[in-house]
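Missing here: one protein chain of the complex. Every other protein chain is in place.
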Amino acid sequence: MNRSISYAEAIREATDQALGLSDQVIVLGQLVDTPSGIFGTTTGLAEKHGADRVQDYPVSENLMTAAALGAALTGLRPVVCHQRLDFMIYSMDAITNWLALWRFKSNGKSGVPVTIRAIVGKGWGQGPQHSKSLHAWFAHLPGLRVAMPATAFDAKGLLLESIFGEDPTIIIEGRGLFSMKEEVPEKPYRVRFGKALIRRVGRDATLVALGSMVPPAMRAAEILAQEGISVEVIDPRTISPLDRPAILESVSKTGHLVVAEPGWQSFGAAAEIIAAVAENPASGLKSPPVRVNFPDSHTPMSMALEKLYYPGEQEIAEAVRGTLKKS
Amino acid sequence: MNRSISYAEAIREATDQALGLSDQVIVLGQLVDTPSGIFGTTTGLAEKHGADRVQDYPVSENLMTAAALGAALTGLRPVVCHQRLDFMIYSMDAITNWLALWRFKSNGKSGVPVTIRAIVGKGWGQGPQHSKSLHAWFAHLPGLRVAMPATAFDAKGLLLESIFGEDPTIIIEGRGLFSMKEEVPEKPYRVRFGKALIRRVGRDATLVALGSMVPPAMRAAEILAQEGISVEVIDPRTISPLDRPAILESVSKTGHLVVAEPGWQSFGAAAEIIAAVAENPASGLKSPPVRVNFPDSHTPMSMALEKLYYPGEQEIAEAVRGTLKKS
Amino acid sequence: MEEALIAQYHPADEMRCPIHFCIGQEAVPAALSLLLKPEDYLFSHHRTHGYYFAKGAPLRELFAEIYGRATGANGGLAGSQDISHTESRFFGGAILAGAVCIAAGAAFGLQHQKAKGISVAGFGEGATDEGAFWEAVNHAGAKSLPILFVVENNRYATFSDQLKRQQTDNIAERVAPFGVKSQSLFGNDAPLVWKTLSQAVNSVRNGSGPMLVEAYTYRWNSHVGPEDDGFNKYRPQREIDFWKRNCPISLLRQKLEKLDWIDNGEVSQMESEIAGEIAECFAFAKASPFPSEANWHSRNFSNATPVADALLAEEESTDFNPSQGEAKLAPY
Partner (left out) sequence: MEEALIAQYHPADEMRCPIHFCIGQEAVPAALSLLLKPEDYLFSHHRTHGYYFAKGAPLRELFAEIYGRATGANGGLAGSQDISHTESRFFGGAILAGAVCIAAGAAFGLQHQKAKGISVAGFGEGATDEGAFWEAVNHAGAKSLPILFVVENNRYATFSDQLKRQQTDNIAERVAPFGVKSQSLFGNDAPLVWKTLSQAVNSVRNGSGPMLVEAYTYRWNSHVGPEDDGFNKYRPQREIDFWKRNCPISLLRQKLEKLDWIDNGEVSQMESEIAGEIAECFAFAKASPFPSEANWHSRNFSNATPVADALLAEEESTDFNPSQGEAKLAPY
């Protein structure tokens, strides 16, 4: 029997094991060496593996990413941590003009296995500069892998797979998920990129949920089950690569599609998922697909507006009901 | 009768007129004050309006955007020019964490009318660091307007509308379009954001083309007309706001949709357009929509691969034929 | 004020946003409050309260903002770390160095329009890790912009010692060769801080170009929020003790008492006036309504375009000829 540990503990364990498995692994980030350790995900690792391997970094985000790339050239496998994805936007040049195109530009001769952990704040008045999730941006970039683990099991397996893989990766971690527990194997294991998981088998509608929308999607499916509606919940786990075949297969069975995404609606990841299904002649869609997203607005600080801003299981359940009614 | 001038001349004329219409207008950018003038779009303006109003800027792209915001607070209406969109990626923080959310965060009290011109390189070995178009990224951001003018007429009207509007705007200019001529009114006029143009009326299929894909889309429509296929070509002109109703109306008439976008396919703007149509019960789609995009790859330098990389009228025509066959 | 906020922070869980208190760092903002004029712009980092106050923005709107109310300075949209008050020309924001760059732009705008006023940016030594900061410094020097950079060097960025991130702790020295005059000083001696900032403000106001003042000071509290972050063991107790002994308010009070400029009675009266004002602010905040309308679109975009309406004509485009070749780029 596996122990049940939290999402944050799973990340910490994966990082600890990676540092143990290979001297090539290093961790860079503001405050990764402190007891609070990025919400507990790096606590104690500097003491155990050395402050040169788990290294506090200046508040120089662009340099941090570019330097990780340079370090990777010398054989290291850096893990870069950002307490908020918003801070990482300073490193868009390093990500877009260098990291994502390094393999391509070198004609396949040079790979840079850099892992970037980006935490997305949510709630408690994070406000507009501490809560953005730009996963759709990163998935748009060729040469980058993008993971959105929703559970402790996936958080550990995807982080290890990223660290020991050969391509640069961005892992989007929903801050709200950090406390959630799950059975997690002790040994170091992998979760492959591009392999969706059917989290709940269903008949009547396909519900694709990304990252932190997975738990409310599962709860919505539970609510709907009480009403006699059988929902298949698919968690793509990574959006680049995206397991389009798994989504298509489910939709061709159920005929209905709802996508729940923790981010802005327009030009987001849900649009890609819907387009991928719609453009496939075999999808057999019986009703128009529906998106459940954050509104196209920056995040309000006030809790009164936060409540209107973030959709939850009720909104998802309602979307599924709606799509079934329309058919 | 209007004169026929090129896309580059139209941009220059709009800028010249804006500088003349209001002292609030200033132009910032590397080399805007030189005779070569950003591919002719700012030539002579520093001489005419003063080098303090048409100002060469250090190679400090993040500062340039943030400073434009600060200048806007003092009442100015800055136009920021980037010779390549790729260079502007250094300013993603200023755009994302400040410019796009300024109005929101101020609770509507403070608006920052900053116009950013971003030129997208194409061909002649621009390679991966000189040819990216990230229009889909910008359209994903609340609080930013994004224009993709395809013609001289729209280039002038959208630039003026942006400069004298109240919200920050990014204008994506396809470098390949700069030589194309069109009849352009001499007076300063506006092209409104969010209003698509039907560039060719048709019956059999809707072809939505963005920015530099508009000319090849029109040529594809011409080719198809010879074959008896009547294509309606829609140019949204701006993607934020996006004129979803105009696209829907056309599709509900033709029943078929092809989207041609000058950018990477996955998680791009075409996905949003297809999703917006697919999720609308009134769309009446009779066949799966099709995307014509660049492949999900960085841009190769070699002309041999450039040819395989960039789709043209033949690929678009073929996509339209395909979607009609499938129905 | 900060102490009062802390006392109220958790009990009701009503102030739901990250707050970076500035207890121990009162001298710089207090001095600025005496030096800045309405036409000046002030841009602040995440530790906003002192600067908000320095620009004379209304206190009750600060409290209401932190409480997430519609009457807040930003209608409850921004919270403590992102607060601004447009009418007072005060603008804060949480992303390090971002506001410094914006301040450079405001300085340029003032200079360009030959307007009265200067631009002031207040931030910590952590922000100087960011390249963006150095772009602003370089540009300010090159263009002789009317900007005052104020670094409150409290030695730490969160729990990270400056000397882990920078080779020396002297930012003033580093900006000088960029053409930014600079001065560093003990930042808890309020009269000295006032004098130094006063000279600096005057110098910038008189068009003598940019200046940077580096005030060595210390924060008493945790980096963020009221809970103790001492378990991170990032700073020695004697260091904390040293700085608490050198509290800017106590030092000032001692000095004034020595000079016989104030007596205990006056102090008590001030304290009770302040307590009254704070109580009034709390009452205002708690009695204020929450924002209720989502209105997402109009919160993010302007609905009107009055300037464009006045200046631009309406035109229809004629036919476009698509069979033109693309611009030949060769060779660039």
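Should a chain be cited, it is by its letter among A, B and C, assigned in written order, with residues numbered from 1 in that chain.
Following the convention adopted for this analysis, a residue touches a chain if its C-beta (ideal position, glycine included) is under 8 Å from a C-beta of that chain, and two chains touch if they have at least 3 such contacts.
Remember, predicted model here, so these are calculated numbers, not experimental data.
Student: Mind giving the shown chains that are in contact with the missing chain?
Tutor: A, B, C
Student: May I ask which residue of B:17, B:41 or B:60 touches the chain that does not appear here?
Tutor: B:60
Student: Out of B:183, B:222 or B:296, point to the residue that touches the absent chain in the complete complex.
Tutor: Looking across B:183, B:222 or B:296, the contact with the absent chain belongs to B:296.
Student: For a quick check of understanding: of A:66, A:79, A:292 or A:305, which residue touches the chain that isn't displayed?
Tutor: Result: among the candidates, A:66 touches the missing chain.
Student: Which listed residue (C:90, C:108 or C:133) would be found touching the missing chain in the intact complex?
Tutor: Touching the chain that is not displayed is residue C:133.
Student: Based on the whole complex, identify which of A:15, A:34, A:133 or A:151 touches the chain you can't see.
Tutor: A:151
Student: Spell out the interface residues on chain B facing the chain that's missing from view.
Tutor: 30-31, 34-36, 56-63, 86-87, 89-90, 124-130, 295-298, 300-305, 308-309
Student: Counting contacts across the full complex, list the positions on chain A that touch the omitted chain.
Tutor: On the chain A side, contact with the omitted chain comes from 2, 8, 21-22, 26, 52, 58, 60, 62-63, 66-76, 93-94, 97-98, 101, 103-111, 121-124, 126, 142-143, 145, 150-151, 153-154, 157, 160-161, 164-167, 175-183, 185, 187-191, 197, 199, 212, 214-219, 222.
Student: By the contact definition given up top, give the residues of chain C that touch the hidden chain.
Tutor: Touch with the absent chain occurs at residues 9-10, 13, 15-19, 129-135, 138, 141-142, 163-168, 170, 173-174, 177-179, 224-227, 330-332.
Just so we're on the same page, only the chains that are shown with their structure count from here on.
Student: Averaged over CA atoms, how far is the centre of chain A from the centre of chain C? Could you give it in whole Å?
Tutor: So the centroids are 33 Å from each other.
Student: Using mean CA coordinates as chain centres, what's the chain B-chain C distance in Å?
Tutor: Comparing mean C-alpha positions, chain C is 36 Å from chain B.
Student: Hey, what residues on chain C touch two or more of the other chains?
Tutor: As it turns out, chain C has residues touching two or more other chains at 74-75, 77-78, 82, 93, 95, 131-132, 296, 299-300.
Student: Give the residues of chain A that touch two or more other chains, as numbers and ranges in rising order.
Tutor: 62, 86, 89-90, 127-129, 296-298
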